[in-house]
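One chain of protein is taken out of this complex; the other chains stay put.
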Amino acid sequence: MRIVAWAAAAIVAVGCVILIYLVLGPGPTDYARGKRVAIADYRERNPTGVPADFKASGDLQRGEYLTKAADCVVCHTSKEGVPFAGGRAFVLPFGTLYSTNITPDLETGIGKYSDRNFLDAVHKGIGRDGAALYPAMPYPSYSLMSDADALSIKAYLFSLQPVRAPAPANTLIFPFNQRVLMRIWAAMFNPDKRFEPNVEQSAEWNRGAYLVDAMEHCGECHTPRNLAFALNNRKKFAGAIQAGWRAFNITADPASGIGAWSKEDLARYLSTGHATGHGTAAGPMGEAVDESISQLTGDDVAAMVTYLRTTPGVATADLHAIQDKPASDHHGEGLAADVAREGKSVYEGSCMGCHEWSGVSPGMPFATLTGSRAVNDPTATNVAQVVIDGAIRRDGDGLASMPAFGNGYSNAEIASVANYVTARFGGTASHLEARDVEKLRQQD
Amino acid sequence: MASFNLTVNGEAKTVETTADVPLLWALRDILGMTGTKFGCGIAQCGACTVHLDGKAVRSCVLPIGAIGGRRITTIEGVAASAAGARIQKAWLDLEVVQCGYCQSGQIMSAAALLTATPAPTDQDIDAAMSGNVCRCGTYIRIRDAIKAAAAS
Partner (left out) sequence: MMAPIDARERAQSSTNRREFLGASLATVGCLLLSVRMPAAGAAGEANIRFVPDAFIRIDHSGKVTLIMPQTEMGQGIYTAVAAILAEELDAAFDQIALEAAPPNDKLYANPLLGFQATGGSTSVRAFWMPLRRTAATARQLLVQAAAKQLKVDPSTLSTSNGMVMHSSSGRQVSYGSLVQVAQSLTPPKEAPLKDPKNFVLIGKPLKRFDTPDKVNGKVVYGIDAMPPGLKFAMLAASPVFGGKVKHVDDSKTLSMPGVRQVVVLGDLVAVVADHTWAAKQGLAALKITWDEGNNGQVSSDDIWRKIRASSLKDGAVAKNEGDVVAALKKGELHQAVYELPFLAHASMEPMNCTVHISASGCEIWVGSQVVSRAQGIAMKLTGLPADKVVVHNHLIGGGFGRRLDIDGIEKSVRIAQKVDGPVKVTWSREEDMQQDFYRPVYLDRLSASVLDGRIQGWKHRTTGSSILARWAPPAFQKGVDGDGIDGAVDNPYGLADFHVEYLQDEPFAVPTGFWRGVGPNNNVFAVESFMDELAKKSNIDPVKFRLAHLDKSPRFKTALEMAVQNSNWGSALPAGTGRGVCVSPGFGSCAAAVVEARVDQDGKVHVQRVVMAVDTGIVVNPDTIVAQLQGGIIFGLTAALYGRIDIEKGRVKQSNFHDYRMMRINEIPKIEIFIIPSGEAPGGIGEVGTTIAPPALANAIFAATGVRLRSLPIDQSLLAGKRSA
């Protein structure tokens, strides 16, 4: 009997040590040397609010800019639904969550929210009814947002047309449907502290940190999560799987991350979703570019780039330096045809028209495959997802779009063409199978 | 609006329009060269195939602003090339055509193939022609005609 007791105690002890280790994890900018101060005590340009090069005609316009910077609309809008009216599904391993309606509708929206209610929701993840929000709503990151900015977003949201749209019921399995558990989780993993600029870093770096960590919450997709599903900032931006897409490593590591990107390429990618010699944003990243980053001013994008290029490099085991040489113009050269033969027959019929045998599009830079991380990813997750969902990229001189092949092509065909594409245009061949594609389809 | 100087079938042509206009529509609606056909607009059918510096490309997804100095060949001018003439003759000899709407695209893809690969195998033909849809189902004679042209 005593052995059982001792064993239980030992497990609990080890559990506590792990828990403490996780809870005491570093904050998002702990890696940077230098003292941090409260915003009020920071003498350089204020990293919050709207940038100098944004000509706002009034509070509402500032609120709109900050709402875009915080990218609220993407999560709070269902497919072809009314913006901000909620209902978008988040398929998680333990059930499906639906985003809420944040239009000022009194019954189904946030019409009855006071400023205090709104700040509690954004900073603490506590709804007006006192219920704890699920961390799919990124309040651990939004807790860094200044009160003024949060309330400026609230003012903008309250200027919108109220829309009656009750959010569909969540379908989470036990114990994840227990809201009280979320309160405990928040207590442990939500520092609930506003952003503190680092006096030894430049004002531009601090603006970048505020935009990346507090507003755009890039870490919620790009930073891996620990056992307790909280952001593991020991491996900040080292990459993770989110909503069925692979959010790649965006640390400064030259091989796995974006260390080898030039500042100009990074700024162009963030603001248009593409940079020459690199890939094209699709899926959730495509939405972030379209609805949020492309709407930011040049200074703000430059600030984000400055900050992103200083995060410590973390290598990812399966991501090597990108192979970006064009493949041969001849279908038979470069790759033994027997790699994913089925994939080649799909490629020659439905893909070669835009992507050619070389992987370089004669007229649409967005359609060039060589140089893209997604094609240099042995899991081929994003290649399969973009084949299923398609993509729409808009930039200065027009629009380029890839059709969604998901309805017309089987899981086996999509897996095989993804394997063909990674083998022919990327560094390493992927080995996706039909059932992997089936799983990917259920994510989005 | 801007003006774009193109070389189409060896002739200099100037087109006044916006940079995003696909070459397909510049050829048809602005230059009145209606041999190149519209079938889908999303590079899935091949009916709009033209040559860009001798390579078969889909003109429905080729913005006029991206062409630069590259030479354009269309069905109206492909007979000037040896491969083009041989393909057109084989098409007539083997009575490939039914409704004919896809055939200018088929011939442009086949002519580019023959120029690059004088003796194409079945795999070469699949690689070059699978992007060209024929709703009338003339594929068997297309394959035979390409081989006949290669042998002529």
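Letters are used for the chains, namely A and B, taken in the order the chains are written, and counting of residues starts over at 1 for each.
We adopt the following convention: a contact is a pair of C-beta atoms (placed from the backbone, for glycine too) under 8 Å apart; a residue touches a chain by one contact, two chains touch by 3 or more.
Every value quoted in this text rests on a predicted model; they were computed, and no experiment measured them.
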- Message: For the chain left out of this view, which of B:37, B:58 or B:86 touches it?
- Response: B:37
- Task: List the residues of subunit A that touch the chain left out of this view.
- Result: 342, 345, 348-350, 390, 403-413, 434
- Item | subunit B residues touching the omitted chain (full complex) | 1, 17-18, 20-22, 25-26, 28-30, 32, 34-42, 44-45, 47, 74-76, 79, 88, 91-92, 95, 97-104, 107, 125-126, 129-143
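Rule of thumb we're sticking to: only the chains that are shown with their structure count from here on.
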- Taking each chain's centre as the mean of its CA atoms, how far is subunit A from subunit B in angstrom? 42
- Across the complex, what residues on subunit B touch subunit A? 19-20, 23, 42-44, 46, 52, 55, 57-58, 61-63, 65-67, 116-117, 123-124, 126-128, 130-131
- Query: What part of subunit A is in contact with subunit B in the complex they form?
  - Reply: 329-332, 337, 345, 348-350, 352-354, 357, 362-364, 367, 397-401, 403
